[in-house]
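Before we start, here is the structure in question, set down as structure tokens.
Removed from the display is one protein chain of the complex; every other protein chain stays in position.
Order of writing sets the labels: A and B. Residues in every chain begin at 1.
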Amino acid sequence: MEMDRTVVAEERPTIIDTVTGAIRENYLNANYGLKSWFLTVDHKRIAILYLISITLFFFLGGSFAVMIRLELITPQGDLVQAETYNKLFTMHGIVMVFFFLIPSIPAVLGNFLVPIMIGARDMAFPRLNLASWYIYVVGGLFTLGAMIAGGIDTGWTFYTPYSTSFSNTYVIATGLGIFVVGFSSILTGLNFIVTIHKMRAPGLTWFRLPLFIWSNYATSIIMVLGTPVIAVTILLVALERGLHIGIFDPALGGDPILFQHLFWFYSHPAVYIMILPAMGVISELVACFSRRRVFGYKFVAFASLGIAVIGFLVWGHHMFVSGQSSYAGMIFSFLSFIVAIPSAIKVFNWTATMYKGSISYDTPMLYVMGFIGLFTIGGLTGLFLACLGVDIHVHDTYFIVAHFHYIMVGGTIMAYLGGIHFWWPKITGRMYPEGWGKFSALLIFVGFNLTFFPQFLLGYLGMPRRYYAYPQEFQVLNVMSSAGASVLGVGYLLPLVYFLWSLRYGRIAGSNPWKATGLEWQTSSPPPTENFLATPVVTEEPYQYSPEETEAEYAMTKKENVNV
Amino acid sequence: MSETHSSLVAHQFDDGVQQKQATTLGMWVFLITEIMFFGGLILAYTVYRIKYPEEFHHASKHLDYVMGTVNTCILLCSSLTMAFAVHAAQEGKRKLTMIFIVVTMVLGAAFLGVKGWEYYTKYTDHLIPGPNYDLNHLWEGAGLLPKTQLFFSLYFAMTGLHAFHMLIGLGLMTWLFVKTKRGRFSKEYFNPVEVCGLYWHFVDIVWIFLFPLLYLVDRSH
Partner (left out) sequence: MWDFPLFPEQASTVAGRVDSLYFFLVTITIVFSLLIAFAIAFFAIKYRRGNNVDRSNPLSESKTMEAVWIGVPLVIVMIIFFWGTNVYFTIVRAPKQAEDVYATGKQWMWKFQHIGGQREINELHVPVGKPIRVIMTSEDVIHSLYFPSFRVKQDVLPGRYTQLWFEPNKPGTYHIFCAEYCGLQHSGMIGRVVVMDPVSYQRWLSTGKGGGGSTTGDAGTGSGESMASAGEKIFQQQGCASCHMADDATRAPQLKGLFGTQVALKNGETITADEQYIRESILRSGAKIVEGYEPVMPVYQGRISEEDLMQLLVYVKSLAAPAKNQSGGTQSATVPGTATGEQARGTAQHADVPAANAKSGSK
């Protein structure tokens, strides 16, 4: 298989610690001790801190999902109380959206890669970067505390006046957690924007940037412009709930529709915060494993910015049945169709990238193919929801649930896992076990489809979302969905196990196991604290792959292996 | 020069120019997020003012526009002294920088003092939204317009958020003062003063928007 690539001999200077004599050559062993991690300003270490914390939240949110799927095996409520069920789906949503999906790729892969990919020593504001992790942790602890104290049952959307005047759960505490974690997002976005603008290596012009940088740049714009709006909205919810001042509750003079406008003004673009970085990852991966320059580089780059900009203008499509004016609905519907175009551009360009490539089926590439397929379905079913006539029927049903899981789980998480596999050797210096990687990628793909495809059918049948008990005729499809979820769950646990295993037993990766282009592969694995020993100078465009050369090399190594 | 210079450039930057550009851009980006932060509130204000014009018109009369005007003047003066402080720092005049920072702080504190007094009078007048809210004893027409409370909710949310930004500004000024006193700034390196100045002017501008929106609603009749 592809396992037996020749490891490039590396020239790296060895720094010997004068006191202990230990070799200190990379960011992981540069210094030791808890303090060196918790007070680090190294973007790579901060990425690791994020990796650990979001993984914890992922499995927490996942365990809520397990409970939800178990409850829904039977039509009547039996496993948990209705109250508990409502809390479960609320906390599943809150944890997954605010504490996993939004930070996932930007805060882990972005933090690790953005400075290296642009040839910088660190982010523009390393201390701010660390602060944003601490803010994330504080927000997370707040929310966790609220969950342990009794949880929250408003749905992750916090619709008023239920959240402000009717729910008897810990809305304010949870809201504060989300308010706080928003600042982590804002500061990360701010750091990315300044870093990408001001810290690029000599010669690294905008059109020489990897597409991962473009997509993170677009993401940062959304983070910086959108997040403050949700922050102030949640603040107002907390004020109304805590002090009974009237902003959103009609009984107090407010307007609940205004809440929905403010909420979705952020929360729709937040979907692009989740998917844009994933698209960036896919661009990197599809180029590397097809050994081709990404087809239509500029179109893909500008599609990211297009999504970021138009994405701000489509929030009203969450409100087609809310009571907003039908003409507003028409405009939002139109814009929602327009925002589908940049996504389509990307899908077609990725597919075209594979043409005449030299394609290998390493785990990250399996995730890429899975992503493109699932994202295509997720995107196309988005058209159903942008389409006014159909949305009236499927709004707030399982159709929506299926659609956004295709985008967020089939899209973002597939890309995130693909990216983690791809850059794992760079992050840790070790390879993951390829066989297990492929197996779990397959499990995730199969489990995912089994879980969420039946939900499209359920949705069109009319099963509303957030239902604790449901009519008998929906049971078969729900059981299928729950069965799929168990496969999916195993698929997610496997990487956790083998990644940890690889830390100790994985094969030493070498600086560039994928023979990939990109500045991150030109430094050692793991990279030194300041990323590069000398500031790199960029002289050419990204993705200088040659499928023919790869084929020639491949034929050579195959021959050698036969001879041996 | 290069000796002192390089020690002031953080390790991730190549030189002072890059550092200065980066921090200035960082502050601008931050201020953009701040605009969106206040923007959410201003949107809410706009929606309700259109929805309840009568209520806003009458409720606004119960804000003290004299105090508001005084505060506007105070804040404008503080922006001026802040600009002087930045200029002094640019010229490397340490003493003068300190003086202007202190004057700015005094003006900022005076603003908060006036604001606090206004809040206190709102409290004694039962104009703080919540169960004790009562406009009827001040204006007999209030009974016909049950949504005047909304105006005061927004008044407190907007001015409260602004006052919170003022407090942060005062914290930044204190930090600048200490750093200036210790001689950390020079002609070559005064970027923190400049960046904090940007922030201070921004908070000032926010007030310039809040003042007419809240105090000067249709005073003509």
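Criterion: contacts are C-beta pairs under 8 Å (C-beta built on N, C-alpha and C of every residue); 3 or more make two chains touch, one makes a residue touch a chain.
Predicted model, so just to flag it, every value in this text is computed and none were measured.
Student: From the listed residues A:161, A:311 or A:489, report the one that touches the chain absent from this view.
Tutor: Residue touching the absent chain, from the options given: A:161.
Student: One chain is left out of this view; which of A:341, A:490, A:508 or A:537 touches it in the full complex?
Tutor: Once the missing chain is taken into account, the touching residue is A:341.
Student: Which one, A:59, A:501 or A:554, makes contact with the chain that was left out?
Tutor: A:554
Student: Pick out which of A:52, A:141 or A:330 touches the chain that's been left out of the picture.
Tutor: In the full complex, the listed residue that touches the missing chain is A:330.
Student: Touching residues of chain B against the unshown chain: what are they?
Tutor: Given the touch definition above, chain B has residues 52-54, 136, 140-147 touching the missing chain.
Student: Counting contacts across the full complex, list the positions on chain A that touch the omitted chain.
Tutor: Counting only chain A, the missing chain is touched by 2, 77, 82-83, 86, 153-155, 157, 159, 161-162, 165-167, 250-251, 256-257, 290, 292-299, 321-323, 326, 329-330, 333-334, 337-338, 340-341, 344-345, 347-349, 351-352, 354-361, 369, 372-373, 376-377, 380-381, 383-384, 386-393, 395-397, 457, 460-462, 464-471, 473-477, 547-548, 550-551, 554-555, 558.
Criterion: only the chains that are shown with their structure count from here on.
Student: Within the complex, which stretch of chain B touches chain A?
Tutor: Result: residues 10-14, 18, 21-22, 25-26, 29-30, 32-34, 36-41, 43-44, 47-48, 51-52, 129-131, 146-147, 149-150, 152-154, 156-157, 161 of chain B touch chain A.
Student: How about chain A: which of its residues touch chain B in the complex?
Tutor: Answer in residue numbers: 115, 120-126, 186, 190-191, 193-195, 197-199, 224-229, 231-233, 235-236, 239-240, 243-247, 252-255, 258, 261-262, 265, 530, 535.
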